[in-house]
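Missing here is one protein chain; the remaining ones are kept as they sit in the complex.
A and B are the chain letters, set down in written order, and residue numbers restart from 1 in every chain.
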Amino acid sequence: MSGYVEGILVILLLNVIFAYAVYWPLAAGQLNLGVAGFVGIGAYVSAYASNEFGIPPYIACVGAGFVAFALALVIAVPVLRTKGIYLALATFAFGQVLQSLFLNLEIVGGAAGYPVISYIGVGGIAVCTAAVFLITAFLDRTRFGLNMVAVHDDEAVSDLFGINVRAYQALAFALGAGFAGFGGALYGHHFSYIEPQNYSILFSISIVLFVLLGGTQTVVGPLVGAAFFTLLPEVLRGSEEWRYAIFAVCIIVIMIPRPQGLITSDQLSALRQFLVRDRLREERHG
Amino acid sequence: MADQPILSLDCVSKSFGGLNVIKNLSFDVRCGQRTALIGPNGAGKSTVFNLISGVFPVNSGRISVNGNDITNVPSRKRMKLGVSRSFQNIRLVQHLSVLENVLVGQTPRVTSLGDILYPIRMTSGSHWQCEAMEVLERAGLAAFARDHVGNLPYGVQKQIEIARALLGGADILLLDEPAAGLNPQETEDLSTRLHQIADSGTTIVVVEHDMQFVGAFCEYVVVLNFGEMIAEGTPQEVRRDPHVIEAYLGSDVA
Partner (left out) sequence: MLEQQLINGLMLGGIYVLVAVAFTLTIGILNFLNFSIPGIFMLSGVFTWFLLKSGVHWALALAGAIAIGAAASFVVERFTYRWMRSSDHYVPLVSSMGFLILFENLVLVQWGSDLQRVVTPFADLNIRPGSLVISIPQLVSLVLAVCLVAGLQQLLQRTQMGRALRAIAENATTAEILGIGVVSLVPAVFVIGGLFAALGGMLFALNYQQVHPFMGEEVALKGISAMVIGGMGNVWGSVLGGLLIGIVEVLSIHFLNADFVDFTVYGLLLLILFFKPTGLLGASKIVREKF
């Protein structure tokens, strides 16, 4: 694999993880604009653990994911008191506060950044991304996923049917944060350096952008969005300086006919029925 | 024990911003008794359902189910204690299929982590699904099981709401205007279906405007006007009650 292809592949894989970090809160109706903060938490915690205590990198990464998960559960208590745009802005503010902490935390290098000694290669990241995808896809197929859709669509009815709405919202938020932390940890361990400037609101926004572009009604949507977002600028590399402008036009043009994103649940169930019907026809004729 | 009320409201009051919507309301529903809550528009019928299911807290009074005081039980836990309901405006989860909506109805009985994390949308053999399919079949809805609810006719969606409410395992089913918007044939089917449900031991309480339906289906009627009970009894009794006639037709007729 050439260096160029590998480089893009790593970014794609990490973007898929970040996409699911944003997908879970959205599945419960929350727009998390502070996801970069949790990515940063994961990166710093794992790097500190593996640098200072010699903890094996994968364990450090998973552990950092759990730290981000736990932190999100705690912060979810006040954050979930807000709703809608207020919630999005609260997460935004939280992300900004975290970033300024990273910038000022001298123990991990402050604004100068923090090197990571141990290394995780593209193969390891691929396995981790697959794991994140499978966990998400699996959870979506369980009652947990079912109830999450119910909470997203109608909180009052979900509550009457015995679903603990607050708990589901908090879990969705924390699960997303956990994935963000895990992805951030892998990022730090792959690129061997953590720059706090990266964990800005722009990072959060770009992830949110590709998840909404892919669509949040299905598990496949974020995957498609991440792929689109990572690969399209590369495809447009021929028109070097224009590529982000063209890319932006693509986003605007796509959202007009498809405001719910590229992949919707109606579409998937139509596809599924189409396939099933074909199989039935074959069986009948065969 | 058959005479012990399964649902009992004792001096229940509720006000919204100084407006007394329910005033000192008391009535009992006996086990298995098909009961209707009727009254002119704005009498507070749906509010009574909302108080029983816990959407709003009461200002004073007591609500008990099966002898347990549920007045301060959070809404989320009331279905477990025996109260399930449908809604005046259909409140199904639009992004889920019919079967999945009905599965959501089972939530009050799902307690183990294993059940929550069982890939129920991927497989089709679990007892939960068999049970849900059975209820759908009995309601004549099995053909729609995999369809998205959003695309189905109104009458079908109303039936799905009832199927979903049934699966919570509650003893009391509160149905908010189940016959509204249905054509005569659908109303008749609904009546048959509700008789089946009642015969299998569930106590049904309806809020309904369709008096023909109430007369044919219910054994006992509670009449509300301006948040107060003005009459109760069999459909025949309340029909003759002067207060009821006055409430519905105006004082000059009485």
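As a convention for this text, a contact is a pair of C-beta atoms (placed from the backbone, for glycine too) under 8 Å apart; a residue touches a chain by one contact, two chains touch by 3 or more.
On a predicted model such as this, the values are computed, not experimentally measured, just so you know.
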Which displayed chains the hidden chain touches across the whole complex: A
Which of A:Val74, A:Ala248 or A:Leu271 contacts the chain that the document leaves out: A:Ala248
Selected residue (touches chain absent from view) among A:Leu101, A:Ala137 or A:Leu231: A:Leu101
From A:Ala27, A:Ala43, A:Ala88 or A:Val165, residue that would touch the chain that is not displayed: A:Ala88
Chain not shown, touching residues in chain A: 29, 31, 78-79, 81-86, 88-90, 92-94, 96-97, 99-101, 103-104, 111, 201-202, 205, 208-209, 212-213, 241-242, 244-245, 247-249, 251-252, 255-256, 259-260
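Everything that follows uses one rule, which is that only the chains that are shown with their structure count from here on.
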Euclidean distance of C-alpha centroids - chain A vs chain B, Å: 41
Chain A-facing residues of chain B, complex: 53-55, 75-80, 85, 87, 91, 93-97, 100, 103-105, 107-108, 110, 115-122, 146, 148, 164, 168
Interface residues, chain A side, partner chain B - complex: 138-147, 149-150, 152-154, 156-165, 217, 265-266, 269, 273
